Structure formats: C-alpha cells, structure tokens
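Every protein chain except one is present and positioned as in the full complex.
Labels run A, B, C, D and E following the written order; every chain starts at residue 1.
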C-alpha cells in the first residue's frame, strides 16, 4: 500500500474536506440538532438552546392500531427530540390491538429493551446463522425483555385488551427493517427469480406477496 | 518515545496478558454474563443461554419511598438482567412520594431519557463550567425529558399523588454519583479543610453535613 | 437514579468482576485468539505467536454449489484466522453457479465490500423503513460494490459460467442472518399466527415454508 | 418497531441531513479546527495547515491564584490548540497557593492523570454509589496520580510554597463540573425545596450558599 | 480543573460550534459523501443517492509497475467510492513485477488483510518496541495474510511472473506511510543531524538518500 498513484493525491485532498473524525464519545455537554437553514453548525448555538429542546410530549396517547398488522409504533428519536442528537439513546411507544402483531423486523443500529405497561405480549427474537435459534417469552405488565442489536424480533398481543409497551433503543436513530416490507415491498421490486430461489415459492405466490406489500 | 528502558519490556509482556482489545461494537449476537465459577469465559455458553437470560420481572411494583428523600430507584442493569451485558443500554423505575426528591446526582457513563407514567415531576439539569446553566421543566404523564451524560440532574414530585417514571440509560452499568453522599458522605470523610474552602461554610456546618450523610 | 436499593450494592460488586471496559481501539500490536485450555488469557502469549497465526490458505478453491440455492460462502473470520481477533476485519469467498442465488440476508455487525473475480452478478440491497428502497446493479469482473452494515442484500449469477467474488467485511465476526432461514426455519418455529399476520399468507403456505427451511 | 408512522418518514429524511456517522477513530492524519467563516469544512484545508496549528506557548507562566479558592487552572484544550481537534487528548496547568484548593469537581468526558512539578498536594477522588469510597494520597514533586473519568476529585496544597502540576486529560474538550458552582451557583437557581431536601440544610444556609456562588 | 479562566469561556462557546460528537457506529443506513458545492450537508441527500454511488469499476486492470520499486497500488477508498463514507472499510489492488517490492510502510488507521490472486509473494511485518519481531511468510495463490493496524509491513514478488493481490483495509481512508519516503523524502527535509544520529550513517549517505527520495 505504498507508492500511491496520482489519483490518490486528489483523493486525500478531497477526503480531508468531506469526512469527519471524532472521539468515540461526546465532545460537549450536548449537541442539539440545528434546525435547517440556521447556519453551518451541526449543533444548535448553545446560547439558544432551551429546556424544550430536551422535551417531548405525547407518549400517554395510544397509537392508532386500525391497520392490517393491528399495531402502531410512535417513535421518539433524535428527529422528534433534537436534544437526543449525539447521545446514543431513544424511545418508542408500541400499541398492539388484541391478536395484532408488530411483525418480524430488526434494528440495524440498536438493542431494544422493552417494558410492558399494559396487557399480555408474546415476544421473540431469532439468532444469526447457522443456528437461527428462536428465543420466545410471554410478558405481562411490568415485565422487561431485551432484543439484541441487529436480530430479527417481533411482538404479538395474545391477551383480550390492548397491549402497551415502552421500548428504549441504544441509538438516537436505531432504524427499522420490517422483513416483509423490505423483501416483498421493496421499490423497485426484487426480481422474482431471486425470491422464488430464496424462498422456494412459485411465481404466483411471489406476485401475490408483491401485491400485498 | 523510542528507546524504551528494560522496565517497558516486562511491561509490554505483562500488558499482553492482562488488557483486552475489541471492536467498538459487539462481536457476537449477545454475550450473556457468565455466572461466577462457570468456567473462564466471560460470555455464558450460548448453548446454555435461554429466554430468561433476557427477561426481568417486577417493574410494575412500586418502590418503597419511606426514606429521607422520599424517592426510590429500582435498577434493571446488566447486574439484574445478564442478557444486557455488552449491549449498552439499561433501565430503572423511579418512584417519588409527594414533595419527595431524587436528589442532585449524575451518571458518569450514560445519558438518561425519562418518561413520566404517573404524577407531576419538576426536573432539571445543570451544564458544565463556566456557564452552569440550569435547564428545568415541569413534566406530566406521557412527557419525556433527556438528561445528557455526565451532567448533574434531579427530579422532584410537585404533585399531590405518587409519581412514577421509567428511565432508560445508554449503558449496561450507568453508575450514579449522588452529590450529597459523595461530597459529605464519602468514606473516609473528605478533610473539612477542603470542604470549608470549597463551599465557604464554617466547620460546624460541614460537621453537621458529615453527620447527616 | 440516586438512593439505590440494596440489590444494586451486590449488583455493582458483581459487575466489577464480570464486565470489561476498553479503549475503542486496540490495546496492543495484536491479540491472537488463545486456544481453549491454554491459560486464562484471552490473547495468546506473544512469545508463542508465529507467522502462521496470521495466515490462511485455500481461497483459490471453489466452494461446492450443489445445493438448493446454488451458492456457497467460504468464511475467513477470526474463527478460521485467529490473528484477526480484535482487528475488526474479515473476508469470505463467494461461489455462485449459473442462476444460483446468495439469498437475501444481512450482516448485523459489518459492511460488505464485494469484488467480482469471475462471471456476472446481479446484486442489490434494500434500505430501512419507511422507504425500503432497492439499489441494484449488474457487476462484471473487476467491479466492486458496497453493501452497508445491517441492510438486506443478495447476489445472483445471471451469466453462463460460475461466478466468483471476494467479500471483505468490517468485523472479525460479521455474522449473517438469512431471511428465509431465520423467519421460516427458526428453531423452535415462529407461531404461524405471527407469520400469517406478518406476511398475509394462509396457514398452508406458511406450513409449506416451514417444511422447506 | 416496524410499521412507522408518517412522522418518521420526514424524521428519517431530516436525520440524514443533520446527523453524522464516523469511524471510532480518526479518518485522516489530523483535522485542525477550521476558523469560523473559512468555508463549510470542519477541518482546516490541509494545504493551509502549519506547525503553529499544533503549537501552544505559555505553560511555564504561573496562573493567578488570588481568588477565594486560591487556585487557577490554565487549559490547553482544542479551543486553545486547534491541532488537538479529533485527537482525544488535552492538557492543563494547575497552580495552587499554600492551603488553596482546587475544589471538588469532575470531568464528564475525561480521565485525568496529574504530575506534580513543584510543592506538596493532597489529592483524592470518590467512587460512585453506593460505596462512595474516598481514595486519597499526598503527592510530592515527580509523583503521578490518576483521577478516573467522571468521578469527583480535588487537590489541596498542604505545603509551604506554591504547588504546580500538569494534568493530562483523555479528551480534546474534557469539560469540568465544579460541584459547588453547579449545585449552589446554577443560573437560574435550583429551587431551595430541592436543595433543603437533598442536603438536609435549612433554608437560610441554602440562601447563604446561593449568595456565595 | 475547576475554576476555569475567561479564555475557557469563549473556548467552550467556540468548541460547541466546531467539534462534532457521534455514536461510535453509523447513525443512518449510509452517508454517501456529498460532492463539494452541493449544500452544507456532509451526507448526499438520500433521495439523490443511486446504485452507482456504491459502485467502482476497474480492479481487473493491472497497475503499471514500471517504476523503481516495481510495484503499484490502486486504491478503492472513500475518495474513489463515495458510498464507503462512514462505513469503515476499503480495498486496494496490488501489482508487483518479478523481484519488485511494495516497500516497508504502514497504515496508521487500518489493519490490512491480503489475498494473493496470482503469483508468489514474500510478505512480512515487524512488531513494535522493544521486540521488533519480524513475522514473514511466502504466499501462493489463494493464501491470505494479516498485517495488524499500525505495524510496518512489506510485500515482495519472489516468483517468475507478475503477482496480483487484493488488500482489504479496516478504514474508509487507511492512509499509508512509506518509511523511505517519509524519513528521507519529507518536504522540507529532516535535518541531517537528526538522521545521522538516528541511523548512524555519515552525512554523505544521508545526502545520497535525500537525493534518491
């Protein structure tokens, strides 16, 4: 990796002006996301920061679960709570109607720790290859369960009333990948040749799935 | 830092066998804390891991607030929930009686994001030198507030009934330093000469404080 | 988070002896994985380390693709190459027969950068919710493509001969989650009630999928 | 965490343009802080960087200790030495007059390693809850002591002449929280109801303390 | 580190607007480097990102080795492949003519894992002080070797035909320091007084080396 060609010379100059280096931890007390158009700084001017930048209201309001999966997630990420920027944590409220499901999904950037506030939830996660072990548990009010970062997991309401849970996530922007939506609802569609081979389903079933998602 | 003395030679050999290097992120799906005495591995043998290793029960139970501060914290850290080991997040339930206070303290290793489940809380945090700005807010049920990592903060119940909150923290072992206990209740005591100078209080008040903590 | 209950006292003592802290970067030149049973040290005694600890042979050998997906991955992770321990990178050789597929999967701990050595590959990845955008490209010999950490991706051989690629991954143990195997082949099975709701498929199709994986 | 509401769609779009991702280590040789108004780049154009960007002069000059605490800290952080930006380390000179005190404080983002250049210092730090153990030591010229990140610590000159020390800190911007100033000198003041409860002092003493800080 | 002087006040204000804090891992699916002049955002607007941002072509083309060292490195870093930005990995193709050498150098920010595609390479790396142990190995097609981050290493073609290798590196911008160029070819030159003392060579040899690099 020694005598680098000319292309690298311009490359290095470019990288200097476009990439960022940093400590692995924070570099100031906080860095509230700066609203777009208020200067070039990423962090809002600390003199303009106020208590409301660290405040979010509304997690007592039930989410609307009248949808095919019968569940709703209300996120409190850095995008909803600008004071979370750079602090590595966020929240979400999860509402699930009876027999509703928060379908199999994963968070590429966060571990999730869930606390049941109301109702009865069947939850589970699946480990990576080659074992693909399925860990599952039935949770009641006051029960806590951990979904490790990057693993597929789900929740289902197996009780008679609505279920409510608070999920804490180990990133300000954990991201979510819902398996069904990503595989069968991607835009543009994944070629059916890939999916028929991968899921060993006939073309009609794949087309049906494409139509659903 | 070049021609290192002999002491360093043994030093390097020693450091090889005692320090640990790692990715900044996890290196396997999970690493459940291995109970003491079950082999040398830090992670519990994955074949022996079960759903209960990711499970904790009891956050629906109110903490006992019959103590001088009128508050109680119930932790759900890696020590209570071994599945949290290496995953960088934890929880706690906070109970505060009317006019009780969760006194000024900080978490050296975690940002705290708090959700009020019941009651009315006055909360605040103070920034570092030289500003020492005080951000404060009154929270009701469903309100969320962020206490950035390492900053002194507190909560007080200013309502008529008990207050209950769930706090999520961005470390498996956030730690807590209660200012009063650490400064006036340390073992052994900090010499009064330091405290009289630092707090500009007479010796009698310092001794009184020592007796209280 | 201040006046901690007795449970935390034992908790902290426990955590001291079982959790590990570290720099975000390496702490010595290298830390070759110590074979089981050779003392308590994680790193092999540097005096016993030899060049072969950093060496792996066999990536010129084609993997066996006579299997339903028509593809084979040969990993060179820290488990195969102990010198990679703590260094945050690894490799794999990918062989795909004509019309074979490396089915949709993701790496929870690594970005993948793939170089085509032979043949023609159609590759793609899908972004997280809510967009689930599908980025796809046809690659020839000498082409390079990046699959960002944690995102679902796939490769398919759309040429006439075998396709060969080298994938580099940004972790010593990137992990892999094959969507089909994890969702329909988990052990024990995910309750069909979850899957019928999540994928809007009838029970027979779900049972068929369970039988396939 | 799957079927995200519309609010998240805009949220994600926003987060793309305002948050930053990075390696846990540096991404170029150095990233000298770019003076305000010289373009949008965080790093100064490397072609314009000169040796003086890595240079600071004046640590041989004694700080002025004619103040109530009888001590003075002269920082050499990234703000004083722009070449330190992104490099995770900084310095400070500490001057303490006889019987002066560098009052109890902590650094939320750095471990401090202190070397005594002149005089006799009594130093100490206090661990977190529930132990609040006090580690203390008397240091002479050439002695070194470590104050772990986030823990309350102090120094006192118990000798006859001035004391001088060099402190190295494991962050480019370690921050400092002086307990007295933060608790009793915050702006606006912390309600005395919180402080009387937390420190079990009467309202007069609290008001006296407010007046002092 | 407590009673900070006025200089620090402006310092802190400054640091707020110029330093950046972050998670140790990514904060979104990807952050394609934004071409200069397209707004203030570091990440390219995700709506404008396309598959070509993750694509690079040309690693099948042999590098030109008609130069004194008889070797050529073709980099595929974030500067050549903007989709690599923030993802912590990169590639390079290495071509070495018979008896050519990729001279002793190191990568300050990356571990290198090398795969031989063609020919026979003698490779080696040297550990840090005080041992300076030399690990060396002869590699054939399909052999893999690891060069740990920050250590001096080299490759030499000891076969009869051209040698070709793919190197993967654990940073988007690993950097390279070629010992000869850095020590004897620096601009401006290192004073010969330093080099004669360091390498115990006479002034004529040093001048000769300066003329060569």
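Heads up, the rule we're going with is that contacts are C-beta pairs under 8 Å (C-beta built on N, C-alpha and C of every residue); 3 or more make two chains touch, one makes a residue touch a chain.
Owing to the predicted nature of the structure, the values given are computational and were not obtained by experimental measurement.
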Among E:69, E:162 or E:207, the residue in touch with the chain that has been omitted: E:69
Sole contact to the chain not displayed, among B:74, B:136, B:173 or B:205: B:173
Contact residue for the chain not shown (choose from D:102, D:120 or D:136): D:136
Absent-chain interface as seen on subunit D, which is shown: 24-26, 29-30, 46, 49-52, 54-61, 76, 81, 83-84, 87-91, 110-111, 113, 115, 117, 127-128, 131, 135-137, 139-151, 166, 168-170
Touch residues of subunit E, complete complex, unshown partner: 24, 68-70, 99-101, 103-106, 108-109, 122, 124, 126, 128-129, 131-134, 136, 149-152, 154, 156, 175-191, 193-195, 197-201, 205, 209, 212
Residues of subunit C in contact with the chain not shown: 12-13, 15-29, 33-34, 36, 40, 42, 63, 67, 69, 71-75, 77-80, 85-86, 92, 94, 102-105, 107, 112, 167, 169, 172-174, 176, 178, 181
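In this text, only the chains that are shown with their structure count from here on.
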Fraction-based call for subunit E against subunit A, same above half, different below: different
Chain centre separation (subunit C, subunit E; CA means) in Å: 25
Inter-centroid spacing, subunit E versus subunit D (mean Cα positions, whole Å): 34
Residues within subunit A bordering two or more other chains: 12, 15, 17-20, 22-29, 40, 42, 46, 69, 88, 103-105, 108-109, 128, 131, 136, 149-151, 169, 172-173, 175-176, 178, 181
